[in-house]
Each structure stands twice: as structure tokens, then as C-alpha cells.
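As you look at this complex, bear in mind that one protein chain is not there, while each of the others sits in place.
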Amino acid sequence: MSALRFISETTATSTSSLSVTDVFTSDFSVYKVELIRPDLNTGTGTYVDFRFVTSDGIVVSTDYGYGIEVMNSNAGFGSDLNANQGYMRGFRYSSNSSADGGGMVLWIFEPTNTSTYTFARVQAGSYSTAESKNVSTKGIGVLQTTDSIGGINFFHTNNFDSIHVKVYGLRQ
Amino acid sequence: MSNEYGYVDVSNINQTKQNAGVLTVDDLYDLQSNGHLGGSLQLIEEQDITSSTSAVIFDNLSSNYEVHFLTCMNVTSDTDGSYLTMQVSNDNGSSYRTSGYHYAHFHGTGGGTFSESRSTTAGQFFISGNLGTAANEKGNTYVYIYNLSNSSFYTSINHHGSDVIATGALRFMWGGGTYPANAETHDAFKLFMNSGSITEGNFKLFGIKEL
Partner (left out) sequence: MAGKLVKVNSVTSDGSATSLQVTGINSDHVYMAVSNLLQTQNNNEEIRLRVTKGGTEDSTSNYDYAGRKQSSVTFANKYAANQTSVLLHDNVDDANGGGQNILYLYNFNSSSEFTFLTYETVEAVSNQEAGSSNSACHTVASASDGIKIFGGSGGTFISGANITLYKIL
């Protein structure tokens, strides 16, 4: 039996926020999450951000910190780093052209452990038709609370025309 | 597919006779072949190169996967300073796209030489450092490939590798790229050195499945 176990697949259209809930449990300590070709309704040069979800809802407190490298195919590289935020980021979505596609792979560690923070490793790649460039990101994020996390929320100030998320558990 | 199992594609158990609930070898093969059994990382094809090869080709790729995972291990070249690269095809390998690639990646060595590399007009994706021909100057990497088989989206990649390059130094390289010239189905891709040939290497392509 494979150690990578499929848990759920969620798609949505015409929404500014997608929560995938009840996917992180005590069954696993490590999860793999794929965000596949999010398609924004409008917007250029922005990020698809994410937050975690508890039984009480989306964690919106300013307890997230993150640091990601931003690699542009047409210009000098940059970084996006912040502490004490209400979200993490990892997918720099740069335009609303539906062909831009792209994807992100996140590894989530210890989401349900109430003695630890919840940790994330992020890498993503996409294209921006509006800006004529590929943007790749790679980095980290941490929710600095010991909440028991059961899910993940992806959101953007502009609507997603479509968004697609898959969750896998890693058997240890 | 046989529905004798009664546990697939139905909400209620379709059991009309008593059975021991044991699946035969044929049952298992049938289920796995149709993607209803097994794990989430599915091997599509492995190629083990042991002699000079101009290109490692993965073709006849189906549209079953939205995310592919490629591993390249012990990549060896016959040309000093050559890079492992990748091109996509929309006609099952009859031809390959040779221009219009974007990429961006970081690299750095154990000796402290760090740099950014980027292009908006490349002829291919670069997924390794400048490998060498001396002993142990090898390349290793993994690559995530997004939307390869989707006709409506550009193909994008992320990669992260560990190489000993032609100077003898350890070098990391990670980043990504997109082929934005056409939103099209890519049913094949090839891996090749931008100069010279691959003389050794193990290449495996996986699909990440909802299973």
C-alpha cells in the first residue's frame, strides 16, 4: 500500500474563498496539498493566500509568518516575507488569463498537534499573461498557535473563476 | 469493467450472492488497471540509460494526471558544462517546441557562488546545473509538472536539484518555468543535454492520482 494516501478533492467556481475542511486529522502528521491552476476573475500581480481552518472556522488572527522567494523569468528576483499576518502566501498569481494555470505543492506538518505550531513548505509556478512572465515561488510559512487545524482555506480579494485543491496524507 | 465486486461506482453494496469478500488476482489487476486500486503516486514509465543517448523521451502520455512528478538521478553527460534540459511536444514526439520557454531559478554552490538565472526566450527548460564529465560530476533532480496534458492551460514546472557541476562543486538549483507560447496538450516531452549526449541516468515519470 502506498504511503501517500488520497484524502479529498475539492473544486469550486465563482468564489473568493474556498475552505477544504475536515481533511487534517490525527491519522497523519504530514500532509501534501496541491492547488491546481487557480483562475482569478480579475487582478494582476497578486497572490493567492491561504489560511488554516479549525472547528471554529478560518483562523484569521495575525499569527502567521511566512517567507518566500519570488523568481521572475523577466526581471530580478524578490522575496515576500512577513511576520504577524492574517494569512500565508505562496502562489504568486499574476493575471486573470485562464490559460495561465500553474500549480502549487504544499507540505503541511503537525496540523492537529496541540503542542506545536502548524508548519508549511511551499513551492509554486505559474505564468502571467498580463506581465509576460513566469513566476515561481519557494519558501515557508508557520501558524504560530497550537490550535488543532482541520483544514485549509485559499482566498483572494477578487473571485476565483475556478479553483481546484487536492489533499493527501503521508503515512509514517 | 466488471461490476462483480459491487463496491465500485455504486452507493450500495451490489451483492447478490454470498461471497468471502476476497478479491482474486484478476480482480485486483482489473481494479488497478482502471485506477481504482493502488496508491496516489503512480509510475508511468522508467528509463534507465547506460549508454550514450541523445534524448530520453516520454511519449504517449495520457490525460489522466493534472500533476506529474519526474525524478532524474545520476545524470551524466559526455560534454563538460552541459545542462539537462526539457522540451514539450504536442504531436506525441514527432516534433518538439524549440522556443518560447520561460524559466527562473536560483542556484548556489558549496563554495558560496550564488546566482539567479532567468529567461523569457529560451529554447527549453533547464533542470540541472552545468554537469561535468569527470567522475562524480552528476546531476539529480525532481520536477513537478503542472497541466501537461490540459489543452486549456500552459504547462508549468517546479524543480529542485543537487548536482556536482563541471567545476567539481556541489550546486543546488531550484525554481520553475512555463511554456506560454501555446495553451495545448503536451502528450510527450524529452530530456536532453543542451550540448552532447546523456551517457547515464535513471529517469522516472509518475502521475499523482486521486487514489
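General observations
Per-chain numbering from 1; labels A and B assigned in written order.
Methods note: a contact is a pair of C-beta atoms (placed from the backbone, for glycine too) under 8 Å apart; a residue touches a chain by one contact, two chains touch by 3 or more.
These figures come from a predicted structure and were not determined experimentally.
Although one chain is not displayed, its contacts with chain A can still be listed: residues 1-4, 29-30, 65-69, 79, 81-83, 107, 109-110, 113, 115-117, 119-121, 123, 138-142, 144, 146, 170-172.
Touching residues on chain B toward the chain that is not drawn are 28-29, 32, 37-43, 71, 73-74, 106, 108-112, 114, 135-136, 138, 140-142, 160-164, 169-174, 202, 204, 206, 209, 211.
Keep this in mind: only the chains that are shown with their structure count from here on.
Centre-to-centre spacing of chain A and chain B amounts to 23 Å, using the average Cα coordinate of each chain.
Interface of chain A with chain B (complex): residues 1-6, 9, 34, 36-37, 69, 71-77, 98-103, 105, 123-127, 129, 132-136, 138, 164, 166, 168. Interface residues of chain B, counted against chain A in their complex, comprise 38-41, 66-67, 102-106, 116, 118-120, 144, 146-147, 150, 152-154, 156-158, 160, 174-178, 180, 183, 208-211.
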